[in-house]
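In this view, the complex is presented without one of its protein chains, the others remaining in place.
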Amino acid sequence: MTHTIRDKAKLLARVRRIRGQVEAIERALETEAGCEQVMHLIAGMRGATAGLMAVVVEDHVRTHLVDSQKFPDALNGEAAEQLLDIIRTYLR
Amino acid sequence: MTHTIRDKAKLLARVRRIRGQVEAIERALETEAGCEQVMHLIAGMRGATAGLMAVVVEDHVRTHLVDSQKFPDALNGEAAEQLLDIIRTYLR
Amino acid sequence: MTHTIRDKAKLLARVRRIRGQVEAIERALETEAGCEQVMHLIAGMRGATAGLMAVVVEDHVRTHLVDSQKFPDALNGEAAEQLLDIIRTYLR
Partner (left out) sequence: MTHTIRDKAKLLARVRRIRGQVEAIERALETEAGCEQVMHLIAGMRGATAGLMAVVVEDHVRTHLVDSQKFPDALNGEAAEQLLDIIRTYLR
């Protein structure tokens, strides 16, 4: 069995915002916008992608590393937070 | 005067590929695909975004740091390559 | 109770190698080595630091997220591997 993603609506909203950012890059290139504008648009999209990944990884850690129905108290919440804290540092 | 991007067609092809990757993430969420599949799709899109940024930065360094019409020999090509080499390491 | 690190000897060897790399950067600056050499030394040290972090995070995920003595079967090994796979992508 695969693990589905919680909070589907929120994640879809994030992905659609990223799609809008990609379309803005496309338009910037088509209208021959300045290089610096294109670099900033890409950097913004990269940040949004990192934010999306952070949410999905967080969901994965909180809900899939341990089956909380079978093992309700097994996940060490503090250790999970420490891990997510470090991952977020690297995902910026 | 702003600086426009060279090789517009190649860059547009890259951006459209990234748009396709974003749409694949959207579909994966809509069809409730597994978390691991979504994480891999995002990681792939992030890699493609880094590749796009690398090309735009390279273009910026080679064509905009020095106005090659006014100062044809001023850009130190070796120093520019060393810089791009380091930037590519960080853009992976 | 805090969680100590396994494989202390291997980790210490990694940290000492990084210390050697930092000392090489120091010497390069003191002897006024070229900028490109200093950039490469820093990039190498950064890679080694990412490798060290990957090992510590892996240890953290495998041994601290779930107390394997109290809950021997609770950690979903496959989900943990998927997580580490993604983390390694970002730690390069």
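Some points to look at:
So that you can tell them apart, the chains are marked A, B and C in the order they are listed, and the count of residues begins at 1 in each.
Going forward, contacts are C-beta pairs under 8 Å (C-beta built on N, C-alpha and C of every residue); 3 or more make two chains touch, one makes a residue touch a chain.
These numbers were taken from a predicted model, which means no experiment stands behind them.
Interface note for the absent chain: among A:24, A:48 or A:86, the touching residue is A:86.
Looking at subunit A, the residues touching the absent chain are 35-36, 39-40, 43, 79, 82, 86, 89-90, 92. The omitted chain makes contact with subunit B at the following residues, 3, 53, 57, 60-61, 64-67, 70-71, 73-76, 79-80, 82-83, 86-87, 90-91. The set of subunit C residues touching the chain not shown comprises 2-5, 8, 11-12, 15-16, 18-19, 22-23, 25-26, 29-30, 32-39, 42-43, 45-46, 49-50, 52-53, 56-57, 59-60, 64.
By definition in this document, only the chains that are shown with their structure count from here on.
Mean C-alpha positions place subunit B and subunit C at a centre distance of 28 Å.
Subunit A and subunit B have centres, each the mean of its CA atoms, that are 19 Å apart. Remark: subunit A and subunit C have CA centroids separated by 23 Å (rounded to whole angstrom). Of all residues in subunit C, those that touch two or more other chains are 79, 82, 86, 90.
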